[in-house]
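Every protein chain of the complex appears in place save one, which is left out.
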Amino acid sequence: MKVGFIGLGAMGSAMASNLIAAGHHVTVWNRSEAAAEKLASLGAKVASTPDRAAQGDVLHSMLANDQAVRDVFFDGGLLDAMDPGTVHVNHATISVALARQLAEEHASRGLGYVAAPVFGRPDVAAAGKLNMLVAGAPGAIEKARPLLETLAAKLWPMGESPERANVVKLAGNFMIVSAIESLAEASVLARAYGVDVADFIELMTSTLFASPVYQIYGKAIAEQRFTPPGFALPLGLKDVMLAQDAAHAERVPMPLAGVLRDSLLEALADGAEDMDLAALVRASARRANLDQRP
Amino acid sequence: MKVGFIGLGAMGSAMASNLIAAGHHVTVWNRSEAAAEKLASLGAKVASTPDRAAQGDVLHSMLANDQAVRDVFFDGGLLDAMDPGTVHVNHATISVALARQLAEEHASRGLGYVAAPVFGRPDVAAAGKLNMLVAGAPGAIEKARPLLETLAAKLWPMGESPERANVVKLAGNFMIVSAIESLAEASVLARAYGVDVADFIELMTSTLFASPVYQIYGKAIAEQRFTPPGFALPLGLKDVMLAQDAAHAERVPMPLAGVLRDSLLEALADGAEDMDLAALVRASARRANLDQRP
Amino acid sequence: MKVGFIGLGAMGSAMASNLIAAGHHVTVWNRSEAAAEKLASLGAKVASTPDRAAQGDVLHSMLANDQAVRDVFFDGGLLDAMDPGTVHVNHATISVALARQLAEEHASRGLGYVAAPVFGRPDVAAAGKLNMLVAGAPGAIEKARPLLETLAAKLWPMGESPERANVVKLAGNFMIVSAIESLAEASVLARAYGVDVADFIELMTSTLFASPVYQIYGKAIAEQRFTPPGFALPLGLKDVMLAQDAAHAERVPMPLAGVLRDSLLEALADGAEDMDLAALVRASARRANLDQRP
Partner (left out) sequence: MKVGFIGLGAMGSAMASNLIAAGHHVTVWNRSEAAAEKLASLGAKVASTPDRAAQGDVLHSMLANDQAVRDVFFDGGLLDAMDPGTVHVNHATISVALARQLAEEHASRGLGYVAAPVFGRPDVAAAGKLNMLVAGAPGAIEKARPLLETLAAKLWPMGESPERANVVKLAGNFMIVSAIESLAEASVLARAYGVDVADFIELMTSTLFASPVYQIYGKAIAEQRFTPPGFALPLGLKDVMLAQDAAHAERVPMPLAGVLRDSLLEALADGAEDMDLAALVRASARRANLDQRP
């Protein structure tokens, strides 16, 4: 198929590469050109403006956040420039409010729109093994399906309202941060009693909590290794706040989210700006003043 | 070996059965006799009083809570009646304060004492596949080791201070309740947007959170099946409060624990007295008034 | 002085009336005309567009929220239409982010800008007895001072950065909601033990907490009188969230604010959309299921 791809960060680049490798004709655009050139070396055509990447059957976008999406599609005019036959597949983790607005703006212009946020880090994206949530009009999804199946280990249908895929993505990220905070508080309690944190975490993550999230962040906590970030702590805060916004819009109290927000803020106030989410444990230990004890 | 076993609830009975099956000479005692008789049919000798079960090499106890332990060992006089050569292995989930007191009281009488709380439900106990935390004097542990290895898939050494095994058990149970609350809040958020809760839970528990705790409680939440309880909600509250007590004693703030306590209380106030911990989702849905929405 | 006044809700109308009564030449504008006409009957000149109200020495604005301020000053073009000699005194409760943006936009156009949010309900405004926080360039404040003194019992200087007055206003409203939540939780606890809530509240608000906030909301709680709202619950939520935004921008954890947000959301989910902040007690009682107890 003729495919466009906008947003070539670590995730987007890995995904676009897979589309190229699967034989599709991929035109890419990125705000900074270096990433686009790397894709060119794999066979992509590089567009000088976003609208030139949006002329194919499907346009994928994997932009960093709400602002980046607004800059390109609204302020940058891409929505108005898109070919009516093109289906836009939006992989970004965005707010539910923007998700709803995008759905409306595409519909009013007769453009196909699919929300397809993903779970998985760049290495998983490179392996084409993402878990991809998919929501939108059935026709649009069908058109994009071969591409989505190239990118994902599994597609998880979430219905026709695009924002459902986005709220599920935010709920999932909320669960990730909850798991880390829980591990952080528990390990600090154990440590206050003289238990070796690495022992504690090995126990938990090889038995009751033998799942990827606990193992990845548990290892980082046990090793006190917070850089480079896999999932940067400020991005975790952004996603918790997006979950809170979504909850607010539908009047859903989420007491855990409130705790997470403050714990993340506390970590940031103490220098975790460039650290991984696992640095939540620094906030837990700090509250108990563990590092200053005799 | 000559072994005593006190406390024959679902867990204790399964464990004592395994000791019998492994060829040990087991004398059992239980407050109500019915459970003891069942063990007799498997080959156990039934003692009419606790002290008669405490004459062997090792005395296991698996009592329900602090009060039951105090009733038997302190008020019932068992500590004073035990043979100095006997090692007491305490499998119960008890407070750190009682753990410390038990350690002192055994030591002052020259009795061996091992804290050996376990993770695993009765079916896991029956299969001899428990994860067992072990803390105490090395000599006492060595004496009991063949028995412990009969009961457990793995022994997790936690050092010489018995209370360390207990605090780890409480920290683990705190993590279990945290995981359920997180799943509850996330699924209520998704549901408020029209997402099918079973779909959401299948996604989460077969990908990022593909571990026993999430799968067991996730299934119950998806099916709205809260009885009979696997892990009764009031016991979950008891354990969260024991974790808070342990945290208080060492001045460790645990904001998640505070949220869990209130969410559990709310579920209890709304009729979850005989339900499973998964009924935390009822409190989440109630806060959002989901069941009353048009 | 020649004065403009934009935004004639209950507060704005009362304030503008006082300026008229003090002998100033007041030109008013309001989105809906009815309010403006009432002021006309007191002697105000009615402007057909905001910019015609902005030709005097000082322009007061008392708009409902960030959006209303943006609509008039940015999208409506008022900032560009204002006379450079005019000082804008903004009494609205707005976000710190907008406060900063307004300060910059006024400065870049050479316009004077004073943030002057107030504490006090409409009856206090009508009596000219507001407590007014004042921040901005000294020259601009001096020019407006006679007008501000007409409106306020006392001016509270908060320095030269306008957003300081706004953050203090938000911090104050956060304290108001905290006080109500505290009174709500305490009275529900007392009620659960059979204590008469009115007795409890009379005790507290005539001794330790004998201050306006506790007395006003305490009376409403004791009488279960939640309509009409004095301070509407959704506006309280808006202000708590603005306080959270301000805290987020400076990395300040505020755990009480997180609790307030959820308690307010819970009240809204249960039908408090048109009720007073005192309806927080309904959420407290609901969590304890007090109304359903035998």
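A, B and C are the chain letters, set down in written order, and residue numbers restart from 1 in every chain.
Just so we're on the same page, a contact is a pair of C-beta atoms (placed from the backbone, for glycine too) under 8 Å apart; a residue touches a chain by one contact, two chains touch by 3 or more.
Keep in mind that what you see is a predicted model, and the values were worked out from it rather than measured.
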Touching the absent chain when the full complex is considered, from C:V167, C:L237, C:L268 or C:V281: C:V167
Touch criterion as defined above, residue of B:A10, B:A97, B:A153 or B:L265 at the omitted chain: B:L265
Touching the absent chain when the full complex is considered, from C:T49, C:Q67 or C:S211: C:S211
Contact partner of the left-out chain, one of C:A54, C:A269 or C:A288: C:A288
Touch with the omitted chain, as defined above, among C:A21, C:A40, C:A107 or C:L189: C:L189
Residues belonging to subunit C that touch the chain removed from view: 96, 119, 131, 133, 156-159, 161, 163-164, 167-168, 170-172, 174-176, 178-179, 181-183, 185-190, 192-195, 199-200, 203-204, 207-214, 243, 246-247, 250-257, 259, 262-263, 287-289
Missing-partner contacts on subunit B, residue numbers: 241, 244, 247-248, 251-255, 258-259, 261-263, 265-266, 268-269
Touch residues of subunit A, complete complex, unshown partner: 255, 262, 265-266, 269-270, 286-289
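The rule we apply is simple: only the chains that are shown with their structure count from here on.
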Rounded Å distance, subunit A centre to subunit C centre (Cα mean): 38
Length of the line joining the C-alpha centres of subunit B and subunit C, rounded to whole Å: 52
Shared interface positions of subunit A, touching two or more other chains: 247, 251-255, 259, 262-263
